[in-house]
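Below is the structure I would like to discuss, written out as structure tokens.
Heads up, one of the protein chains got dropped from this complex, but the rest are sitting where they should.
Which chain is which? They are A, B, C and D, in the order written, and residues in each are numbered from 1.
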């Protein structure tokens, strides 16, 4: 059964002036702000209110990570925009969903759009925007999802290199979390694939084909998300991006490898799915064959036998066999033999 | 049912000298001219007549937007051509329809051809030509379509940046409107796709396949329009186009992103459609299977039973069962049992 | 029915020394020479004989267009080769047919091979070779085809720019005529496509699939011709080709656009054709279904009824129903009811 | 019926030191050496023995062509290797078969591997290695095949340019012969294609599909051979290859064109073959339909008629029709009418 189609069409806004900020989310999520400040030795975090005048003092000796969750109202975004001097088009991109992953370099910051998938049914990308400055990093999420929890935990505990590095490493860590998240989704998809294979094997039904079609769309949506992601990460690794230090670049190469793995798996899923269509179609044919075989066997055995009986059902006055004492038993025996021969023939043909 | 094929073949004009201006539109639309002049502080607009000598005085301190709607007669175009020193081949391109989106740079102006789609049945591209000069912008439309209405409204009201920018920003705004228009068409196509899916699910008919084939052609026509559009916008963004200022270039990047989204959606529609063909073909097979099952069940139950009755319809003189008092009822019961067993067997096989 | 395959295999000449001139055309066409000389003010033309010593005096103040039609004998070509100092390999290319469009630059001239298609059944490319020099242009055609008639007419009448320009513009005009000719062929192919669609809709027959296969080959042959043509024209437009002036280059860009249109249409034909194969296959399945339905309906109605009659055809001594007075009519009525119920059931199932 | 698969797997030699010379040919062919020396005025040729010390004195004033046919034993190759200072890896490449065409430039010579096909059933590439030096050219062939005969004849007779040019022109001439040889093979394949088309039209059998599959593999093997060949020839034409003179380069461009033609034809064969699979599958369906029609017609005519007769075979005591004098003939006539109507119906449906 086809569920709601997963193709995401950007809300159209024909006639609106570009750079106009509007929230067209169907459901509104209250905005939550979490601020984390850290350097090698110090660490502080507090749940911010929309009154964000308190934490815009970003200084170079520590990293400030501002997590904004939920659909921010335009006036709020405009204030942030002024505080960090963010271009109106960037703010517009943040508000409108449905963007493919991309990376844009501005003189003062780096703007990255990524996509997070939380579940596979339906696969629905959630947009994550990242603004990487010299000493700060702002993330915008539409919904609270908890995928940054472990990362925040790591910063809090000071484990790993993250406390010793700048916001570019934090950006890397976020990308790493997001790419790792794809593997979770892929495993889910892989399990669904196995379910479909099992269904094909045991009881192929028309629904199975719809499921395959849906899986194809899921894979397609993931591919449409991960191919531009690859380009984004590649751009961050290769080019002389001002906000990426040399030491982080090596780590980004690692994320790049993972992205390639995601692509590899998606491509193989695609191949498997198109093979499953073949198998489904052939299973349908096979079922048909099985039905035809039964019909053929039954009809082919009984039609000639019925012919014989109908001969002796004729009312001719002079039919010598009818007068014979053992005629009836002879005919029954002959028909038994014919039936046996046919059964043996069909068994040889492997039809029964 | 196949409707008229949508493949647009350029009117051939073998033997005509190139640069010859001719109107080969089947129906003639009267030419309408609308002139809009504006700068940061001033704004004026008037419906022009074909006597356009009054508004060719384009000066650098304001932007003049000349909207020409309808099939302009050759002599009219020639006058415009002389007034703005436009190359004859450009004028020829404007007259003849069926061009793919393209962008050509001339020393005095930039010539852009775009396509607008107004409805999906049939999908028929309407050509929009844009000439961007230092201080003027001319648009040529074959038919009045109203898609520039909101834009004109915005200029009139002075909303957004448009009044502060030159004709290049106006060109951007037009392209933005046109690309946004694709999303409207895409939504239409998406709805038709859903209709086809529903038809496939509930009552697949041979027409459904024709509809899929038509949808494929619609998507194909849109793709053929949007891929070169991407190239046009990419060229405007990347290259050192003389008529594009730095500040507009950022906005064009935004339109480029939208174009990529359109392409993404079209590609996914294409994949979905080719999956639907598979589903249609399998649905046809399934219907067949269902019919075969009924035939098989009926024939397989009654053919053996009829055989039994025909045995006792034989006219042999000596058939002991016929003399038995309960013979008839015994045979009827036996046949009832055989029938029951078969029904159970078929139910187990899930055929009924 | 498959006609003769249209794949053109170059006549093999293994073992022949390269540059050897030989005419391997199956039918010989007598060589005809038409010479046209013109400049802005003057114009003269005469049907030349093979004694071409009279018109090799090409001077820079007028353009000489030598049209050679038919299979020129080797000695004739050699004379031309010496007169215009043409490389032996070029002469060999002119003699042998089956070349794909190409463009080669030599110090003294530009050598262009193009293909003209005259009809679609079968699609048979006819080779047109063009040698463009500083003040002369030679065309070689295998058969007289009349497609250059309108062009010659235009020169004669002095219409358009052609009389004011050099041989490069003439070369452009020839290419324009040839590309426009593709549109004629494409329209023909388009009509055949519509015929096939109609056939599929009304009476799909095995021949229809053969026709689709043939159409596919036609489209394939055209594609194989037009893709390299695109490269040729692209090369002439972009590169610093010595024999192409700046002002002609703009016109060549126009031809290039037309070539792209031809390619677009061919690609869409290809997609349509592969969709038609799906439709054909599904139509065949549908016919099958229709036949199966009739069989199923007839058999399913009458097999149970015949079973009932055969019960009362049994010869048991004690069958109470047989003695009943209204037994016969009761059975007839019951069978009537059963028949009616079945017909209603099948009507509900939409089988009849 | 599937013949031996044509995929050539290089003899594995895991664990062997690279550069180790070994002959792993299944059948050994005795080595034959033919030496041809020529310049513009002189010509000499002799069948060499393995004692090749006599003809290694290659001097610059004439071209020495050493043709080595058969599987050369390692010690022999090593001697040649030392005489002409050939790299061990080149010698290894010569010994082992299954290489794709390639071209490697060494300081002292150019090493080219090509493939020759002698027949199409099965298509089996035979490796030809060419070493082009300043004044010598060595060819290595696994089997004697006679395709160089005409070339040798041409040198002997001094026809064409070959006697006036260096070993690079000889290399060109060899490549020309080899590419021309592809056309012979292609014609063969084309004929087989026509056979398959005829088989499909007249008596499609399961074997036909195997034949198509085999043809696909043949085309695939040829493609795998000719695409790298194109690269080889392209490399020889474009790059500043030290061993290729300017005047030869023009001729190589000619071979390049022929290679493109081969590729074009192969691609079209591939398309035709995949269309033939569709046709085969649809022919199978059509046969099925034909069979089903016969069954349907026969069953649909006789099942209702038999039902009527079985009504009057019932043994009810009171059946008024049985007593009527003309009852029998009336029933026979009615059945005749029903039969006629059905036949007409089926004829209208075009089933018979």
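The rule we apply is simple: a residue touches a chain if its C-beta (ideal position, glycine included) is under 8 Å from a C-beta of that chain, and two chains touch if they have at least 3 such contacts.
Here the structure is a predicted model, which is why all the values come from computation and not from measurement.
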Q) From the list D:79, D:161 or D:224, which touches the chain that is not on show? A) D:224
Q.
Considering the complete complex, identify which of D:198, D:291, D:337 or D:352 is in touch with the unshown chain.
A. D:291
(Q) Touch as defined at the start, partner being the missing chain; which of A:77, A:170, A:244 or A:265 qualifies? (A) A:265
(Q) Touching the absent chain: which residues on chain D qualify? (A) 1-2, 5, 7, 9-10, 12-20, 87, 89, 92-93, 98-100, 102, 104, 206, 209-210, 213, 216-217, 220-221, 224, 277, 280-281, 284-285, 287-288, 291-292, 294-295, 298-299, 302-303, 305-306, 309-310, 312-315, 319, 321-328, 331-332
(Q) Which parts of chain A face the unshown chain closely enough to count as touching? (A) 147, 149-151, 153-154, 159-162, 173, 176-177, 180-181, 183-184, 186-187, 190, 193-194, 197, 201, 250-251, 253-254, 257-258, 260-261, 264-265, 267-269, 271-272, 275-276, 278-279, 281-283, 285-286, 288-289, 292-293, 295-296, 299-300, 303-304, 306-307, 310-311, 313-319, 351
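Criterion: only the chains that are shown with their structure count from here on.
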Q.
Regarding the chain A and chain B pair, does the interface count as same (over half of residue numbers shared) or different (under half shared)?
A. different
(Q) Based only on mean CA positions, could you tell me how far chain B sits from chain C in angstrom? (A) 27
Q | Overlap residues in chain B, where contacts from two or more other chains coincide | A | 281, 285, 288, 292, 295, 299, 303, 306, 310, 313-315, 319
Q.
By the document's touch definition, which label belongs to this structure's chain graph: line, ring, star, complete, or other?
A. line
Q.
Taking the top-of-page definition of touch, could you list the pairs of chains it picks out?
A. A-B, B-C, C-D
